[in-house]
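Just one protein chain is left out here, and the rest sit where they should.
When the chains are written out, they are named A and B in that same order, and each has its own residue count from 1.
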Amino acid sequence: MQSSRLSPRFPGQLLDPAGRLRFGASLALVVALAVVAALVSISSGAYPISVTDMLRVLAGQPGQDAAARLVLMEVRLPRFLLGFLVGAVLAVSGAILQGLFRNPLADPTLIGVSSGASLAAISVIVLGEALLGHWLHLAETWALPLAAFAGGSGTVFLAWKIARRAGQVSVATLLLAGIAINAIAMAGTGLLTFHANDEQLRSLTFWTMGSLGHAAWHDLVVAGPWLLLALLMAQTLATPLDAFLMGESVVGHLGFDTERVKRRAILVAGLGVGAAVAVSGLIGFVGLVVPHLVRQMAGASHRTLLPICALAGGSLLVAADSLARVVVAPAELPIGLMTALIGGPFFLVILLRMNVS
Amino acid sequence: MTRVVWLAALLLAWAGVVRAQPVPERVVSADGAVTEFVYALGQGERLVGVDTTSRYPEAVGRLPKVGYLRALPFEGVLALRPDLLLTTEEAAPERNLMRLENAGVRVVRLPVAWTLAQVRERIRRIGQTLAAEPEAERLIQNFDVRLQAVEADIRHRGASPRVLFLLVAGSHQLMVAGANTAADALLDILGADNAAGAMEGYKPASREALIATRPDAIVVAEASAGQFRVSDWPELALLDAWQRERVYVGDSMFLLGFGPRLPEALEAVNAVLAP
């Protein structure tokens, strides 16, 4: 279907006839971006490592500095990979929700999906000991991501149910529902905070601020498969999501099972955001900013939007994370703070431009 | 019998390992009280970094800050190339502490010290770790001398006074210290009753509940001088304890740190407990 854009009739031209970057060109751009982000992420940090040492370690040769090896292989590499996956999933989930709700402002954090997931995870932390007893250590590995996932999908579903009137999703209702859901989740979090002991409180700040600070290979093992699954499942939704942009009924007219598409989209967004929240806490605005930029650059068709969003989202989060650990080194800023700092003003700019047009 | 021999051998071997620890030259201290002790033992020049709870003495201001002790960054600490991370059981996240050990940093996590015996033990541990045992013993002696007067007061006190211990949190919130808090431990040493002892941990104070406590004395811990203003809390001024000026307002780290300034803190609070 996209054959004309995948194999441009005028090779060598960067722009397509619609004045956007061709798929190949955008792909090349975001891949380059990802490579730069990877290099920056792996080479920046409080611990100074020379380029030669870095190359030695990455090539598997024993370096002069054993600590450098540890920093690179056990800290920066898993942190980069996890950050990239989380960023990719957040951006793609944002794009999916925006398509599903037919609204460019449907960000997982704005409509409450992230806080729903985070509330569920916090419940497991605080109430887990009472509910699960000494099964808790198992819970930390599996129940936490599962709870976050259930909380995430549950909230998408709830927002969907509330915002839909006679087959149409009302944007205003959706955003208002998001405010209410966020408030409820925040109240729930507050209530649990009141009951939490000091040790639990430490974990809670992580969930509400977001952090990649203790990313390890273990996290990739636990959440990686789910994040990848969400990314792959998302690609299968590309065409029906394009149809969704024209309204729910058109999806059915084109021969798709509308309800199944919706269920899948909710599942993917819930699974993705849930798994992302489970390992990195609450990171906002990636799902809003990235799809918006990519649409401007490479068009709105989900066949191109989703893969490019994945790469761009991963790169952006990794870059933000690199910044977060450099600005106040040797201490670190929470990544959620960084993305909100960048994304908040961006959101306002989108709103202003929408008002103008 | 053989088991005993084995155990003895193991203990000796362990002791050998402990003895074999080289004297740390580059120390990161992640805990306000621990940092104060390091300075009090005259070992301040060994510090290469501290956490954000370390705000005293003034000399810490020139040291790099590695963040909050409950969210210690791995790379940030490692970048200071310490040979020792001196901290408490409160330090987190666990994973980063493990990684630091793997990277060859000795991590010493001191247990909670909320009684005088525990504080003495803590001073000894820090002294051992920094190869400053004589300084540690001298500090403990000073401690004991200063505490004699307070301890005499405690012995001669009849009924235990009921004390309301408040913590200033932000500009418009007070937290009441309940059981299982450093504040409760401080009152315990002084032989006073915690007026909010029925609660666990620090809880936001409601204005009505404050009046209902009817304490004999009030202690307020603030994060920075002048943070607490009684004009924000007029009902406190109505309390009997306030009108009889049995009130002490002081720095939270000074009051609740259980560091080298503990004797002064005990003296200060004790002063408002006397009827």
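Note that contacts are C-beta pairs under 8 Å (C-beta built on N, C-alpha and C of every residue); 3 or more make two chains touch, one makes a residue touch a chain.
Note that contacts and distances are computed from a predicted model.
Look at the chain that isn't drawn here: its UniProt entry, checked against "Trimethylamine-N-oxide reductase", "Sarcosine oxidase subunit alpha family protein", "Succinate dehydrogenase flavoprotein subunit" or "Heme ABC transporter ATP-binding protein", names it "Heme ABC transporter ATP-binding protein".
Within the whole complex, touches from the chain that is not shown fall on A. Touching the missing chain, out of A:V40, A:L245, A:L293 or A:I350, is residue A:L245.
Counting over the whole complex, subunit A has residues 1-4, 16-19, 99, 102-104, 166, 239, 242-243, 245-247, 249-250, 252-257, 295-296, 299-301 touching the chain that is not drawn.
Just so it is clear, only the chains that are shown with their structure count from here on.
Averaging Cα coordinates per chain places subunit A and subunit B 40 Å apart. Those residues of subunit B whose C-beta lies close enough to touch subunit A in the complex are 49, 52, 64-68, 70-71, 73-80, 90, 92-93, 95-96, 99, 102-104, 201, 203. Contact residues on subunit A toward subunit B in their complex (touch as defined above): 45-48, 66-67, 70-71, 74-76, 194, 197-199, 202, 205-206, 211, 213-214, 216, 325, 328-332.
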